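All protein chains but one are shown at their positions in the complex.
Letters A and B name the chains as they come in the text, with residue numbers starting at 1 for each one.
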Amino acid sequence: MVEPVVEVKNLAASYRKNIVLRDVNFCVQAGTLTGIIGPNGAGKSTLLKTMLTLHPALQGSVKFFGLPFKKAQKRIGYVPQRGSVDWDFPTDVLDVVTMGLYGQIGWLRRPKRLHREKAYSALTQTGMAEYAERQINQLSGGQQQRVFLARALVQDADLYFMDEPLAGVDAATERAIMNILQQLKASGKTVMVVHHDLQTVKDYFDHVLLLNRTVIRHGQTDQVFTKEHLAQTYGGTMRWMREGESHVVFAHDE
Amino acid sequence: MTYAGWIMITASLVGLSCGLIGVFLILRKMAMMADAISHTVLLGIVSAYLVTQELSGPHMLLGAILAGLLTAFLVQWLQSLQIEHHAAMGIVFTTLFAIGVILISTAVGKNAHLDVQHALMGEITFIPFKMISLPLIGDIPEATAMLAFACLIVLFAVIIFYKEWKITSFDPGLAASLGLPVLLLHYVFMSLVSVTTVASFDAVGAIMVVAMLITPAASAYLWTDRLLVMLILSSSFGVISAIVGYVIAAWIDTSISGSMAFATGLVFLISFLLSPKHGLIAGYVRPAKPIEQ
Partner (left out) sequence: MWSSLMMSNVQWVLISTMILGVAAGTIGCIAYWKKQSLMSDALAHAALPGVVIAFLVLGEKNLFVLMIGAAGTALAGAFFIQWIRSSTRITADTAMGMILSVFYGLGIMLLAIANRTASGNQSGLDSFIFGQAAAMVRSDVMTMLSLAVAVILIVLILFKEWKIYLFDPQFAQGSGLSLRGMDVIYTTVLVTTIVIGIQAVGVILIAALLIIPSVSARYWTQSFRTMVLLSAAFGGVSGAAGTLISTLGSGWPTGPFIVVTAASLFVLSLIFGKEKGIFIQYWQHKARQKMLSQQQADRQLGPNRVEEGIQ
């Protein structure tokens, strides 16, 4: 059996007083594109952050390529929610993308032309090359997201985690981003994406992880992404009914 | 060197180092942290005096760094206990500062040349009277030497770790996922703020150093969208404010440090009015630019 790219065992995490994740167990194989789906407050972002040790785990273990995070760090790319940074920061697009290389460049060295070329070609991939010199405070939401994606691409990782990359972007950006994710998958990389739009799940992802404070179902999309599993994820507990209502209704319509 | 010459040089060094550090302070949204540290540095100095029984540059620097780190650490810790950021700062710095003042007015103040008034207002006027002799350079006021040293440290740290400051200020999450020691860098930065603050103590005092740290950087932020330009502008504004402040003080015969702080306010006022992109007048002349969404 091939060693899984991601292996999560018994992961639990709390936020303030509440346990937001418990008993999270799953494995992800190489070359898959997984959508992480669940209602608001299900712990999707917290799951990513906890796996990447940006949020403390209450218990459990996470392994990447059979290694702990610290050792696998260089092979992992992370795209946080675009709202997590201040876009008024005084810098330009190319510079933001180059930041993805800071880990490789190392201490005491400055980014060289080679690095800027890499960043530029990542921008070309996301269709943002003409904006390379643009100040980041002049970008639209979709453009910001493409810049973030380019920054992840430039890391040339084997495993990518993306937090809501399609939230609030225009249709063209959504298409461009999905194209790139498909390309990544085709070249054998593994991608996990927090996603909120149930209508597109079937078209976009080959694997789905249904999450509501724990893993409800995980597997291939055609097997897992069913009416009853969705109802279980969104309407299983009355507590989440309110936030998840629209999704649940939709799930029944389908 | 003339008396006024030394004062100008000292004041400019304050403006330069504060201007550089200030840029990262406001980009990291930590402006009030400067206020907090500038107060607690007093406790550091008093403690250093209590331990060593003398008021010398190196001891003061060390005490200040420790006090600054203690402040940063306590604030971080209270925040981790879910106390709101500003409330945490408010609790920590007022308490440490109060302890500092109490120590001065009870145990220390009676026999040391350390009084609260001086520490808070700074008295740059006395700086040229306390000269020390350094190899190669010759006679130089002690406070000026210390400031030059602090300025070098700041300049060095900003240049060497330029890209690390940039990435940890812009996106600490990414920095952490790339394996950069974000927390360590935070504490190093807090140490730099403490060093700058204590070195500026003699010249401008604890509270006016906050003006030198924040205001030139905020003014520069209104003029440019480039980090490098912002750093250069901010440090120039710092130097300009220092000199203008001295001139005003000499003109109406008042506290030099007070008028230096006031001068930073003037620089900001001008930027606030005239900046081509973010200024008030530009806002009236040109209708708000359409923001793409």
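Keep this in mind: a contact is a pair of C-beta atoms (placed from the backbone, for glycine too) under 8 Å apart; a residue touches a chain by one contact, two chains touch by 3 or more.
Quick caveat, the model's predicted, so the values are computed rather than measured.
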Revision key, fill the gap. Displayed chains in contact with the omitted chain are A, B
Check your understanding: Of B:Gly19, B:Pro141, B:Gly173 or B:Gly258, which one is in contact with the hidden chain?
Key -> B:Gly258
Review point. Just one of A:Val28, A:Val96 or A:Met128 touches the chain that is missing; which is it?
Key: A:Val28
Review point. Of the residues B:Phe97, B:Trp165 or B:Phe189, which one touches the chain left out of the display?
Key: B:Phe97
Study note, to complete from the structure: Where chain B meets the left-out chain, the residues are 26, 29-32, 34-35, 39, 81-84, 86-87, 89-91, 94-95, 97-99, 101-102, 105-106, 116-117, 120-121, 207-211, 213-215, 218, 221-222, 249, 252-255, 257-262, 264-265, 268, 272, 278, 280, 283
Exercise for review: For chain A, enumerate the residues touching the unshown chain of the complex.
Suggested key: 10, 12, 14, 17, 19, 22-23, 25-29, 32, 58-59, 88, 137, 207, 214-220
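The rule is short, and it goes like this: only the chains that are shown with their structure count from here on.
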Point to revise | Whole-Å separation of chain centres (CA-atom averages), chain A against chain B | key: 39
Exercise for review: Can you check the complex and tell me which residues of chain A touch chain B?
Suggested key: 16, 52-54, 70, 73-74, 76-78, 80, 84-86, 89-92, 95-96, 99-100, 102-103, 105, 107-108, 110-111, 135, 137-141, 143, 151, 155
Exercise for review: Sort out for me which residues of chain B touch chain A in the complex.
Suggested key: 27, 29, 82, 160-164, 166-167, 169-171, 173-180, 221, 224-227, 229-230, 292-293
